[in-house]
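A single protein chain has been omitted from the complex, and every remaining protein chain is retained in its original position.
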Amino acid sequence: MSKIRVAIAGGTGYTGGELFRILLNHPNVEIVAATTTSSAGVPVAQVHRDLIGETDLCFGTELNDPDVIFLCLGHGISRQFVDTNDIKPSCRIIDLGNDFRLDGDYAGRNFVYGLCESAKEDIRKAHDVANPGCFATAIQLAVLPLAAAGKLNDEVHVTAITGSTGAGKKPGETTHFSYRNDNISIYKLFSHQHLAEIKKNIVKVGALDAEPKVNFVPLRGDFARGIFASVYTKAAEGLTLEDYQKIYEDYYAASPFVFLSKEGISMKEVVNTNKALLHVELHDGYIHIASAIDNLIKGASGQAVQNMNLMFRLPEDTGLRLKPSAF
Amino acid sequence: MSKIRVAIAGGTGYTGGELFRILLNHPNVEIVAATTTSSAGVPVAQVHRDLIGETDLCFGTELNDPDVIFLCLGHGISRQFVDTNDIKPSCRIIDLGNDFRLDGDYAGRNFVYGLCESAKEDIRKAHDVANPGCFATAIQLAVLPLAAAGKLNDEVHVTAITGSTGAGKKPGETTHFSYRNDNISIYKLFSHQHLAEIKKNIVKVGALDAEPKVNFVPLRGDFARGIFASVYTKAAEGLTLEDYQKIYEDYYAASPFVFLSKEGISMKEVVNTNKALLHVELHDGYIHIASAIDNLIKGASGQAVQNMNLMFRLPEDTGLRLKPSAF
Amino acid sequence: MSKIRVAIAGGTGYTGGELFRILLNHPNVEIVAATTTSSAGVPVAQVHRDLIGETDLCFGTELNDPDVIFLCLGHGISRQFVDTNDIKPSCRIIDLGNDFRLDGDYAGRNFVYGLCESAKEDIRKAHDVANPGCFATAIQLAVLPLAAAGKLNDEVHVTAITGSTGAGKKPGETTHFSYRNDNISIYKLFSHQHLAEIKKNIVKVGALDAEPKVNFVPLRGDFARGIFASVYTKAAEGLTLEDYQKIYEDYYAASPFVFLSKEGISMKEVVNTNKALLHVELHDGYIHIASAIDNLIKGASGQAVQNMNLMFRLPEDTGLRLKPSAF
Partner (left out) sequence: MSKIRVAIAGGTGYTGGELFRILLNHPNVEIVAATTTSSAGVPVAQVHRDLIGETDLCFGTELNDPDVIFLCLGHGISRQFVDTNDIKPSCRIIDLGNDFRLDGDYAGRNFVYGLCESAKEDIRKAHDVANPGCFATAIQLAVLPLAAAGKLNDEVHVTAITGSTGAGKKPGETTHFSYRNDNISIYKLFSHQHLAEIKKNIVKVGALDAEPKVNFVPLRGDFARGIFASVYTKAAEGLTLEDYQKIYEDYYAASPFVFLSKEGISMKEVVNTNKALLHVELHDGYIHIASAIDNLIKGASGQAVQNMNLMFRLPEDTGLRLKPSAF
């Protein structure tokens, strides 16, 4: 099989960098273009300096007839990119921004919401994909099995903490090391933009009549990579912990990346991998789910490659068996 | 006025160290003894090495007739200490463990629960004090004003994250740097031992008929000092944000250490101080309170000194105007 | 005695913030002005948010007839400030920048180089002071006793690591949390701007004929506060470790802030204090000195206050007995 010709648009940021790090070692991919508005002519390894010795690729302006384009453009810019570039209809698009997550119909394309574990078959048939948000991934992986099992009966309480890479590469006050080191703070309390895609997909997966209430407290963490989500909701009458564990194990039985741990989890167990770890406990009438992902991989670029694998009928985990950093 | 003769029992640990750091600069205190079961004869500055040049005190076994003893003994050992040491009845005791928090009557003494902001007059009259737990302090400071105002009408949702010093000086798996750095995990989910003192004092302050339900998710944070608590409960009908702010400002009007911030807070704003910062927001029918303290100071040794100041009729903030580390 | 009227110019940055944190609790000081070009009218506690509840002071444009002005203006701006402001001749100036360190004669004033431990009497008589740089302080405290004792006979090898606050408040690539966390890098290799003041003062203290060669490798550390310097040079014939220890103890016998530790030191032992800790070892013909300070306190604002205390004939440690953060 000839290699998939991949273009990365907007690859100077964090998610673009992760795509290079993953795709340079993907056995079925050739990166044919890395476009940017700002750094044309600059070697990729000069921007992502950990890639010294691994690629001679330079940023440029031409797409070079790719089979698929990954858009890493910052939220709101993807539509503009589709409008102003002459992209062949046969070229697939995987958007890592939020432009097509809530409404996937655009410019004659239909972007499927690409949470791999909830829509695998749809993604396999999709021409274009809207990659989910990072918090949205961690939280949905904790909630969807309940929704699918008809066991989501009350509002959902979520507190989730994210690394500094979630805030992007542009330096600012809350990503200054002197501020962030050893610090914790709340942002976008009860109003994070990922709530909309979370609720929409819960309704779809659970075939619900109405959106559930999700109370979401996002925290800024003093680490660079990772998301750890604490999620709980009223337990259903009569279900035991074993019943709940079975719901989760069944839901993820076919997933190569999502695992239920019988013991408590910690965030670093998934950092620098495409895996998600879940752990459930039952207390005082509440079912609690801890969920951990790497925000840049399963929460962004890894899941985007997982989507590409599905779309191109490759084994889902091709190029995604990543060595955990663990420490 | 002659100085208060202070003994510190069990001063080789973190809360003992903080007592030395605070009391060495307290204008009304003379530390007359630092007892230990393990390090008799060892200079205090050899155990707490940041104190080099600040004290010639050595650990020993004699109490030296103190006016007050601070017990920093680890939970469960305080009762034993009282039983086995010949402490004069006139000598006051401030216990930093949890032995007397739920039931203060012991060995002819009555330990008053020493959350300064909720029981200032009782503490002024107290002979002995049970110092509150660190999480218990951060969470109660967020909840008590609502309880006192009769506005606590539903269960309370709490997620709070603590530094590694909360786990004590003895090294273990979850305080190993290689584990804890850049990591987040949950422990004692919905079952933390501070829940009992929290509920008991809420009932007292709010004159409630029954204990409120408090769902508490404790997180291990990847920092050494500080607690950041996120607390929310159903808002009362018809109360505006301004109404809530007034409830908090009124409740803490006489406190030299607790402040309501109109803007969002971050944990480091209180680190290395005896202060607590609170911030309230109103969303979707919930009142949310962010609360930040230093776990070792306002959450332990600082509050213990604040209690001593109250008991000895000194200005409440004597020796506690500490320079914030801020970064 | 009436209080010293203090103005802080350029107090929105890190060293300005530290001056507020120290001086608000200084018993002999009244802060009468905090000037700024950018934030006039803004409360100091809104910029330095850890000061909530501790001061109602606002930034402004008037100096309000101070007895002493601290200049926290960024390097190169101090001269301009002196030129363009109508400062009374009687008003003293303590400059925290580097404008007057190498040449103290300016605008009819003579700025004395204010490394307190090497020029205490000169500072007591000085009208104006140029406060030393942070690296310059840590390194000189390690080297000066040798120079003063006539035992500096060869080039000096220095590697020193500093916290992110050393790079200032303005965010940039190398202070972005995602870059700096868990990272180490070199900057200004063998060419750091503090070398000039270090060499100049070594010559003065040692009454040397020529500047010593100082090979200085500055490292960016992944922490916010502190400097740890590793310094070594050829040992003098025949001197034992005890001889060297005596040289250091004698040199700092009158200092309330500099201490020789017989055991190895770690940086956090001085963080959030005005102390310096030194430790010497003798190996393979080299005398090695480890030196640790807080870059913002002994390396900047704390030493500036120490200089003020000397200039105003207060006890040198007034307002500078700071609680270590320790963790």
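Which chain is which? They are A, B and C, in the order written, and residues in each are numbered from 1.
Rule of thumb we're sticking to: a contact is a pair of C-beta atoms (placed from the backbone, for glycine too) under 8 Å apart; a residue touches a chain by one contact, two chains touch by 3 or more.
Values in this document were obtained by computation on a predicted structure and should not be read as measured data.
Of A:Lys3, A:Arg49 or A:Lys188, it is A:Arg49 that touches the chain left out of the display. Per the touch definition above, the residue from C:Thr37, C:Asn153, C:Asn183 or C:Thr240 contacting the chain not shown is C:Asn183. The chain that is not drawn here is touched, among residues B:Asn110, B:Ser178, B:Ser191 or B:Thr240, by B:Ser178. Residues 14, 163-165, 169, 171-173, 175-182, 222-224 of subunit B touch the missing chain (whole complex, contact as defined above). Although one chain is not drawn, its touching partners on subunit C can still be listed: residues 157, 159, 161, 178-179, 181-187, 189-191, 213, 215, 217, 219-226, 228, 230, 232, 264-268, 271, 281, 283-284, 286, 288, 290, 327. Even with one chain removed from view, subunit A keeps its contact list with that chain: residues 14, 17-18, 21-22, 24-25, 46, 48-53, 163-165, 181-182, 224-225, 256-257, 259, 261, 263, 265-266, 268-273, 275, 277, 296, 321-327.
Operating definition for what follows: only the chains that are shown with their structure count from here on.
Here the spacing of subunit B and subunit C, counted between their Cα centres, is 34 Å. The distance from the centre of subunit A to the centre of subunit B, with each centre set as the mean of the Cα atoms, comes to 40 Å.
Rounded to whole angstrom, the centroid-to-centroid distance between subunit A and subunit C, based on C-alpha atoms, equals 46 Å.
For subunit A, residues touching at least two other chains, in rising order: 163, 178-179, 181-182, 222-224.
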